[in-house]
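What follows is a short report on a single structure.
Missing here is one protein chain; the remaining ones are kept as they sit in the complex.
Moving on to chain A:
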């Protein structure tokens, strides 16, 4: 049994006119401290799967266990969820934004406040506590969002393309920061992305999804040489382009023979 077990998940969306199967037969195990990527074309249901893991809604069938306990209906632990954009609340200061999760979980005592503010320092944002989100750059805002996510000490981090709205340089820097921070705290993380390079550089394992309906097509284990490197260094390792090519070809073959 893994740390996070996904058991035979099916999910179908219903509208008045159509029913669309978004996910079919998804089963996987994630160990504690692992960094996993879901890679696939848009519409392959990877974000749907992430939302189900986050407990935002129930799957049509199947279940998800975290430390052998079903996650749905259990509000005793918190999940860290980072979105494409930072979604910092514009009317709250950075400090109030960071403290939001703790406040909602009624844990905003002096100790956790100090810890949360220390986190802000860890992501390189000391001194902006009293500022409003609009006063910060896109990269800084996404770092603040990371601090907000980590402040509640979640057991698992779910990253829904958190770098896609950033410029390339900021994205590379933030990849390193997220990777370092998660390693330092020993967090388990699931990243959803359509960027092959990002998935290779950041994760320990990559699940390649097919679209319509979303299924796991193939699993790539990232070689230990790349895993030990930071995302930026991994991108410069000789093994990186090789793996990139392999996954690229696999994705292309999916486009030619969809649903295989």
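Quick note on the criterion: a residue touches a chain if its C-beta (ideal position, glycine included) is under 8 Å from a C-beta of that chain, and two chains touch if they have at least 3 such contacts; residues count from 1.
We take it that contacts and distances are computed from a predicted model.
K.L.:
One chain of this complex is not shown here; going by its UniProt record, which of these names is it: "Molybdopterin oxidoreductase", "ABC transporter permease", "Protein SCO1/2" or "Response regulatory domain-containing protein"?
P.N.:
"ABC transporter permease"
K.L.:
Considering the whole complex, which of A:7, A:21, A:63 or A:85 touches the chain not shown?
P.N.:
A:85
K.L.:
Among A:45, A:101, A:197 or A:213, choose the residue that contacts the chain missing from this document, as touch is defined above.
P.N.:
Among A:45, A:101, A:197 or A:213, only A:101 touches the chain that is not shown.
K.L.:
So that we can see where the missing chain sits, which residues of chain A does it touch?
P.N.:
Its contact residues with the unshown chain are 54-56, 75, 78-81, 83, 85, 87, 89-91, 100-101, 104-105, 132-134, 152, 158.
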